[in-house]
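One protein chain is absent from this view; the other protein chains keep their places.
Chains: A and B, in written order; residue numbering restarts at 1 for each.
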Amino acid sequence: MTNSWNDIKNADVVLIMGGNAAEAHPCGFKWVVEAKANNGAKLIVVDPRFTRSAAVSDLYAPIRPGTDIAFLSGLMRYLLGNGKIHQEYVKSFTNASYIVKEGFKFEDGLFTGYDESKKNYVDRSTWDYEFDEQGMAKVDETLQNPRCAINLLKAHVERYTPEMVERICGTPKDKFLKVCELIATTANGERSMTSLYALGWTQHTTGAQNIRSMAMIQLLLGNMGIPGGGVNALRGHSNVQGITDFALLSTSTPGYLVLPTEKETTYADYMKSRGFKPIRPGQTSFWQNYGKFFVSQQKSLFGAAATKENDWAYDYLPKFDTAYDVLKMVDMMAGGQMNGLFCQGLNVMMAAPNKAKVQAGLSKLKWLVIIDPLETETAHFWENHGEFNNVDPKAIQTEVFQLPTTAYAEDEGSFTNSSRVIQWHWKAVDGPGESRSDIQIIADLHSRLRALYSKEGGAFPDPIVNTTWNYAKPAHPDPVELLKEINGYALADLPDPADPSKVMLKAGQLLPGFAVMRDDGTTSGACWIYTGVYTEAGNMAMRRDASDPTGLGIHPNWGFSWPANRRILYNRASADPAGKAWSERKKYITWNGSRWVGGDVPDYAPTVAPDKSVGPFIMNQEGTARLFSRTAMPDGPFPEHYEPMDAFIVNPLHPKVTTNPVVRVFAADTKSFGTPDKFPIVATSYRLAEHFHYWTKNVHDNAVVQPEMFVEMGERLAKAKGIKNGDWVEVSSQRGMIKAKASVSKRIRPIMVDGKPCDVVGLPIHYGFIGLTRKSYPLNTLTPPVGDASTNTPEYKAFLVDVKKTTPPASQPAVA
Amino acid sequence: MAVTRRQFMKVSAAGLAASSVGALGFMGAGEGLAAGVRPYRLEKATETRNTCPYCAVACGVLVYSSSEGTKDGKAKVIHIEGDSDNPINRGTLCARGAASLGFANSPNRLQYPMHRKPGSDKFERVSWDFAMERIAKLAKEDRDKNFITKNRDGVTVNRWLTTGFFAGSSCSNEAGYLTYKAIRSTGILALEDQARI
Partner (left out) sequence: MSVMQALDLRRRSASSVPAPAAGKPAAVPVAKLIDVSKCIGCKACQTACLEWNQLDQPIGYTDGTYNNPTDLTTASWTVMRYTEYEHGDDLEWLIRKDGCMHCDDPGCLKACPAPGAIVQYTNGIVDFISDNCIGCGYCVKGCPFNIPRISQVTSKAYKCTLCSDRVVVGQAPACAKACPTQAIYFGTKEDMIAHAGKRITDLKSRGYQNAGLYNPPGVNGTHVMYVLQHADKPSLYAGLPDNPQISPLVGIWKGVMKPLSLAAIAFAGAFGLMHYVTKGPNRVTEHDEEKAAEVAGSEKA
């Protein structure tokens, strides 16, 4: 989230699209209801289903799953065409005026530089600005040049007329226009709109571009960095934000640094592409500090073994050739290329698409280690559960370990929530039986490996035996020790930059913030954005002062919000170029003549005057935000509508390029996609308010309030198929078949797409063959093994199926 | 983190509409109640501040525990409700959080290390030492056999691709960081969390 949960109350318009906050995040949704009740806010919900968010909305519009970019591009066309943009914000704070290279083009569904044989944009050199001799991007402040980013954007979205939106999305034109009109009321500094989304936008082959579309809209409206504004990803697990911050991901390192590729053979090579010099005069380009963060991290990981001479232990890090994300891992397992797998609290048997492929992959492993507080389908993948998991245990040679862990109430530590707030929790009781904390289990594993490698040697023992492990109890590090290590220390006396004769920080002291980090090995800090969480003043994550002096929901002394305890990112943009608030209503951070002041920590150098023209988007080399994204996105600098891989129609915009042209499809999966002649119904998956992922099916009271798998369908489809509420239905896709009870509802509206009726069915993700709920076929039996072109997030939200009435599963009664 | 009686009353009051508190008036648990009203069941419980384990709203929760009546004399969680002091959820919880007592005490909680031999149709209880020693051995065996020091072009890559690690996204930051440290140091690249799924 760029803003915070509490900040939602400051919104005048709330757009829920690509998510369903009322069901997935009810207590966060509280702030939507608060905005409605006390700020006169209007709630818009755009969703394939009339959800429980829609139940309290002011305006609902249906949409076909997987067509959000068409809708949002149509919205951009409306805003640009009707002058409903925040002109001064757009001109000053975005790259609207930047001149894009002459060669850049978009034709027949493809941007320049596409290589058909590689299914990739191999040459992205035209996806950039014109530069002058000094290496500065050229701009036209008058916006007259047709190559200005905003003019190219206008031309790009011109095709998305309300009629085209209706044709692709199935959203009735009048509903679409009502949504546009309401959103357009925030195109000024007086009112703001917040965008709340979740996996409904990410889980598509165009996932990252869905979100980019909204970021562009919020920039056009001037809603970034503003109270009640922002683009807010509502994240799933209690600490998925923290675990992502700590880069439990294939190609990242903590704090959004990037693991070296195998092309970057030395530290100097690696840093070459990370110079991040400003490309407009006088800009901050904060990533210029990259080296300080990287070296401090290596010092945390490898201590004395990371030296200037050995490139800060650069070779201790694996170098990647490609990303090994969940889809790739399952593909490797199924192809027999993996021998071992650890599943720490991740139920991959349910969570990865195409269950049959996951099942085959797990069966080919030599060993599997489950680290979890609960029974999972993954732990029992080898067990026969009748038609729900029909396998022969004797034929499965995988050795499986199940290690019981403690859960939240049974250990202490910090979680980082969706809005980046780090909160400490305290232990209440011991875990059940012989359960152990994740920390203890991982420490035990490392200690044993380290001992083995110290004793016997083996393949490249260096990083294992040299990992810093100076904990009071090596087999059981204390979370407090770990949070201090994450924060970082001065490793030598650090001189005061203002007066080098003075010592600013003594060796061994905790760093007060990432600004003091150095790239000479005299500071440590595992994750630079967390620095400041544990200082000489104590554990900031433990702070429990709920006061809110401004009344804007900032709560600056509650926990610690990374980075630097900042609650709204890009908040310099809440003031106009001269440093004055855009409006009294949205006053947040302003220039008082000598410094930036307000209730939050300014996202800007605190004493840099507005007349220095330093842009508010300090992480970018431009200092401005990007309507045209340069080369950051693999599928183009502008978002474009492509059909899901299970395509319901031929893309009316460019029939030769129906689906995203740069999606990765594994050789084993080329026949995994369905076509509408066999599978004429669009399916989407979702979460229920009563359940959390695959956990709460193990919780009695949650099983009571939503006991069994179902498939939600509209009345038109039910009538056509002779299906009544509560009937057993077979739902099949190119990947497999499940059975579920029918839930026939008016809440799935009958829509027309490209001139034909489009029926949508909805399938909750929660049910499986383990748990207190009724046994069920896992939903991922149906889902396609393909992901977003940018992030490889699986396409769970739009695929094709067929449905028909059927008989109950053998173990289930015909009627409840 | 135990709380005082005064704090407890403050928290309690926050659950009521603010203007009503004064008018209602109330007294502490354990004092005389009218016949028929169930005794307030948290009177002797220990209150611990925690964070809901489910979604990333990160609601503050109060975990009430007690050893009264447990077989082994160890404290058990007996009730969980929202922490009214927490500015994010202000004491509220959703259908999952409000039922999270049932997660802490679920019959499907794992209790002991278990082991399933190749081809077997059951899990068997083993000791921690057996499990961890065997896992470390299997991991080292695979790493030593399949570790890639240099790629085809002779570039040092130091990676291990034949073992993967799915990381829990409900582990604490501290556990997550330690996991990163321990796993990255082995050269594993097949590392994934719950961010995509």
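Simple rule for what comes next: contacts are C-beta pairs under 8 Å (C-beta built on N, C-alpha and C of every residue); 3 or more make two chains touch, one makes a residue touch a chain.
Computed from a prediction, not measured in an experiment: that's the story for all the values here.
Participant: Determine which one of A:53, A:151, A:437 or A:672 touches the chain that has been left out.
Facilitator: Only one listed residue reaches the unshown chain, and that is A:53.
Participant: List the residues of chain A that touch the chain left out of this view.
Facilitator: Residues 22-23, 26-27, 29-30, 33, 36-37, 50, 52-56, 58, 60, 689-690, 700-710, 725-727, 741-747, 749, 772-774, 813, 816 of chain A touch the chain absent from view.
Participant: Need a quick check: the contact residues on chain B for the chain that isn't drawn.
Facilitator: Listed in rising order, the touching residues are 9, 12-13, 15-17, 19-21, 23-29, 31-41, 79-82, 89, 91-99, 101-102.
Criterion: only the chains that are shown with their structure count from here on.
Participant: Using mean CA coordinates as chain centres, what's the gap between chain A and chain B in Å?
Facilitator: 22
Participant: Touching chain A in the complex: which residues of chain B?
Facilitator: Residues in contact with chain A: 1, 46, 48-60, 63, 65, 74-77, 80, 85-90, 92-97, 99-100, 102-104, 106-121, 123, 128, 131-140, 142-144, 146-147, 149, 151, 153, 155-197.
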